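Note that one protein chain of the assembly has been removed; the remaining protein chains are unaltered in position.
Entry: chain A
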Amino acid sequence: MRVLALVKRISQQMIRDKRALALMMVAPLLILTLLDYLLTSETVTPKIGVAHVDDMLIEQLEEMDIAVLTYDDIEDKEQIIIDKELDGFLRMEDDNIQITLKNANPSTAKALQMKIQQAVAAVSAKEQANKLSLFIQQIQEKAPGNLIELEQGKALEIDTDYIYGKQDTTFFDQLSPILVGYFVFFFVFLISGIALLRERTTGTLDRLLATPIQRREIVFGYLLGYGLFAIIQTIIVVFYAVKVLDITLIGSLWHVILINLTIALVALSLGILLSAFANSEFQMMQFIPIAIIPQIFFAGIFPVEGMADWLQVIAKGMPMYYAGNALVDVMYKGLGISDIQYDLLILLGFAIVFILLNIVTLKKYRDI
């Protein structure tokens, strides 16, 4: 009953606090939308200049979506790259190919280099094949009689199949499940933590503790009260991500919501817990770089398996590691509940530990 009184009060306060509501409900959508545009925007066609390159290679390059500008001869490749805003320059000298890359952005430069190498390899394979058939033809002319029909040599083609995602999957598709969970985590943490902190600094927590309310009733009241808003937030964020931004969702939407609700529970209990160790809202903010930001690094954006051993140990102490795992499993890989139950249980474990610690921590203010 007292728990419900608290839930009701928290809801009244929250509904009146338009800024907090907007922060919780709208801010994650804005950030997701922005990232969606940033990370899925069309990659620009790279532009390179060439000199003394044969037509076959140029054709091949153009086939690979590279804009090619042909120059007769050039004095200064670097100057041309910069003046004409080229991404690179290709030049044949004798039998050598010399590539100059602008490398303004290392990852696009790497991609361009790969493409050029592929094009060169394809052309030389074709040339080899042509030479071979020419050679056989000559032999046959010198020794007529038994005609050998030779198939035209062909460069190898690579067919790629994907277990997860498809050819046009972008980084955002893998990142977005993690971000959806992270935003739920972040905003729920912040709002519930600051709420209990304010309760303490304005003296109302003390006043509350002068009534027969039990410590656990306060904790559960907070969990439920802010939990309600976390549920609404989770549903809005997940639906927006899936239905509006069209983020890859192969598994079940309900599993995604279930995971996010578990994340919200962890964030709630952690926020309330840490607020006990802050004396002002600014001190609460100081927990963000320590307790919140590092979580995103271990949530699966960078492959944890590749990290140093001690980093992997840290990763496994972070709720977002399990949350990110579960979300990527469901949204991107389309796995089912049996694959995420382990992650969910660990997240619940975190929440239970934080809740118990909360009940104990409140002893600081009233020891019964």
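Quick note on the criterion: a contact is a pair of C-beta atoms (placed from the backbone, for glycine too) under 8 Å apart; a residue touches a chain by one contact, two chains touch by 3 or more; residues count from 1.
One rule holds for everything that comes next: contacts and distances are computed from a predicted model.
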| item | value |
| --- | --- |
| Hidden subunit of the complex - UniProt protein name among "Molybdopterin oxidoreductase", "ABC-2 type transport system ATP-binding protein", "Heterotetrameric sarcosine oxidase delta subunit" or "Succinate dehydrogenase/fumarate reductase iron-sulfur subunit" | "ABC-2 type transport system ATP-binding protein" |
| Identified contact with the non-displayed chain, of A:207, A:243 or A:316 | A:207 |
| Chain A, residues in touch with the chain not shown (by the definition above) | 1-2, 4-5, 8-9, 12-13, 16-17, 202-204, 206-214, 365-368 |
